[in-house]
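A single protein chain has been omitted from the complex, and every remaining protein chain is retained in its original position.
So, chain A:
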Amino acid sequence: MSLFKARDWWSTILGEKEEFDQGCLCVADVDNSGSGQDKIVVGSYMGYLRIFNPHPVKPGDGVQPEDLLLEVQLREPILQVEVGKFVSGTEGLHLAVLHCRKLCVYAVSGTLGNVEHGNQYQIKLMYEHNLQRTACNMTYGPFGGVKGQDLICIQSMDGMLMLFEQESYAFGRFLPGFLLPGPLTYNSRTDSFITVSSCRQVESYKYQVLAFATDADERQEPEQQKLSSGKRLAVDWILNIGEQALDICVVSFNQAVSSVFVLGERNFFCLKDNGQIRFMKKLDYSPSCFIPYCSVKEGTINTLIGNHGKTLNVYQDVTLKWATQVPHIPVSVKVANLQDLKGVIVTLSDNGHLQCSYLGTDPSLFQAPRVDSREINYEEFNAEMKELQKIIKEATKTQDILPKSEKHRDLIVTAEVSPDLDAESQAIDSEVKAEAVPSVTVKITIQSRVTAQKPNLAVCVQAPLAVTCDQFVFDDLEPDSSETVVLSVFLKGNCSPSELEGSCVVSYSTPTGIPKVAQCNFRLPLRLICFPAQSSKAANHKLTIDTNKPPISFLTIFPDFVDPSEDDQANVLGFQFLTGSKTTLLASKTSQRYRIQSDQLEDLWLITKELTLRLEEHFKKQNCKDFACTFSGSIPLQEYFELIDRHFELRLNAEKFQELLSERAVQFRAIERRLLTRFKDKTPAPLQHLDTLLEGTFREVIALADAAEENQANIFQAFTKLKSATHLVIMLISLWQKLSTDQIAILEATFLPLAEDTQEL
């Protein structure tokens, strides 16, 4: 992530399908030209050694043929190239090339031609060492403080440091506790080697200690080599950094104190010579390479860190000074003086992209891709837009969030209640204490005129009624097909329902994916919840309904309750509810009145409703249109208020239970928490009867929950009663005031108890 990108000064791509890594890049005046100009030496795993001297005509140029001073194939993978004073007797720079099993030191020399492209360069092998072990990396320096020459130390894959004093092999030492090689460097100030071991610690070994330790090669038995020679090698200092390192660099510039820089996988450390952390920085990216270089500010050191996000960051100590994007992931980065240009950043990627660049405020040319390059024809678009708006307008008319009544439905659902009760009752799990709980069959038919996908039928009756099955899922319906299901309704709860109606809803989606519903209601027979019984003369509550027509014999309007053989039932009829209470219906012989009486106010409702419904039906059949019921008595408000009070009291109870329950639950959790801390302790303290307390609280919670549940059942019953009574009161008011259907609807809407009984109210 950076605003700027590195300005390309010179770049090239090396070879094809060649691989490069950290050690493959080296920058130095390898041909001893004396001009102070650095050359770029690159070796590849494919064995190619190349030396470049870039001098672009203008920045950003590609490679010119004469930029490549030399290219040879060395027939063995090149692991690392270094330039130093490797040949005895001369202070000239020579090139050391590390292969897997060989170390070669070459002299690079050039002969000037007449013109620039006539220059010739060649390498000459000065000496080579065959290695007994597979090499990994190497470092060089004036080990032991020798003047004017560099010695080489090679680390093998199995952890042996092999030291070469130029043309001769000096000695080899095994590193203790070795598993995988880490980066290796030489600190000339303390004359020690620094590496990061597999134990994830920075380790420093004095050269002198190495030199005087037992020679690893003198040992005869390979087993002993690893075990004992390791122990002898005393470490100078150790710093545990807790991660593997990618690279180590030692810098000592004039103005800054000498420091050891370690680039870890997740952090970047700067250590003092004695192995203490001077500073560290947590990196929020995966670094790939780094190089410290001198800083303009006194006492600080700048560091270039490349990362896998293709960015080079420049830090001054821990402060990010600059970030720049590079076109590839650098595996190695160097700073060079090229063609009188100081401080060129040389980066190498693992597929051979070699670039020399410098920092600049060139913004990274990130071009967001064009979204849609289509030419905009405004007229056409306007026309299309209008067309679409029209469609949307049409659509919003018909498909709103709240469905409007549709005149013709694509899917029709009908419910047919069978006139007779089931011969064999289908009731299951009924809580009613009567001997036999009847049930009635409802046949529901879905007819579809269009394709309906995933139709889902839900049948719903008000509790305490219940159905044998309330959910049906069908396969997709073809146009003009139908489905039929049969189910039974019965009384489940032990109280009388307030309504004898049910509804069924079909939800489906059209092939275009619009969800739709269709529904219908059905009315259940009174016989489902009560049966004829002996009438009783006395009762607490009485209602009288006046009509404007002579009384009708119950034989005609209640044929399902009256036994025709008994004459006295023509004007007296007894109903016994399944739940036990009784209601009596009386028809006056002389006046045009009916009387309903019962011990419970709420029981009057269903019978009254049934009576008025059946009377209306009867007169409709006879084409008598002016039939009307009226009510002139007083509305039983007192009794109604009692029901309201009862219900309210239960609601208060419910609230109280809930409070208590949450209180106990909090207590329970508090005890649990205490127990948890006790059990987690390494030296468990005695429980101090916490377990008893826990169990006690648990019992209390359960008892409270039981009580709350019972209360809930009571609320439900009270609510049903209240609902019945409210219905009754509304009906009586409307009969009394002769209200129209619309007015009744408004009146019903004002009464809350007809809605749900929820906490929200």
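By our rule, a contact is a pair of C-beta atoms (placed from the backbone, for glycine too) under 8 Å apart; a residue touches a chain by one contact, two chains touch by 3 or more; residues count from 1.
By definition in this document, contacts and distances are computed from a predicted model.
With the options "Zinc finger protein 511 isoform X3", "TTC8 protein", "Signal peptidase complex subunit 3" or "Phospholipid-transporting ATPase" in hand, the undepicted chain maps to the protein name "TTC8 protein" (source: UniProt). In the complete complex, the residue from A:166, A:187, A:288 or A:724 that touches the missing chain is A:288. Within the whole complex, the absent chain has one touching residue among A:181, A:438 or A:455, and that is A:181. Of A:677, A:692, A:712 or A:740, it is A:677 that touches the chain left out of the display. Looking at A:46, A:421 or A:650, the residue that reaches the missing chain in the full complex is A:46. Note that of A:21, A:82, A:236 or A:603, the residue touching the chain absent from this view is A:21. Residue A:240 is the one among A:88, A:240 or A:737 that touches the chain missing from this view. The missing chain lies against chain A, touching residues 1-3, 17, 19, 21-22, 45-47, 73, 75-77, 79, 100, 133-134, 136, 157-159, 177-181, 197-200, 222, 226, 240, 242, 244, 246, 266-267, 277, 279-282, 284, 286, 288, 308, 317-320, 323, 325, 329, 331, 350, 363-364, 366, 368, 371-372, 389, 392, 400-402, 662, 665, 669, 672-674, 676-677, 680, 760.
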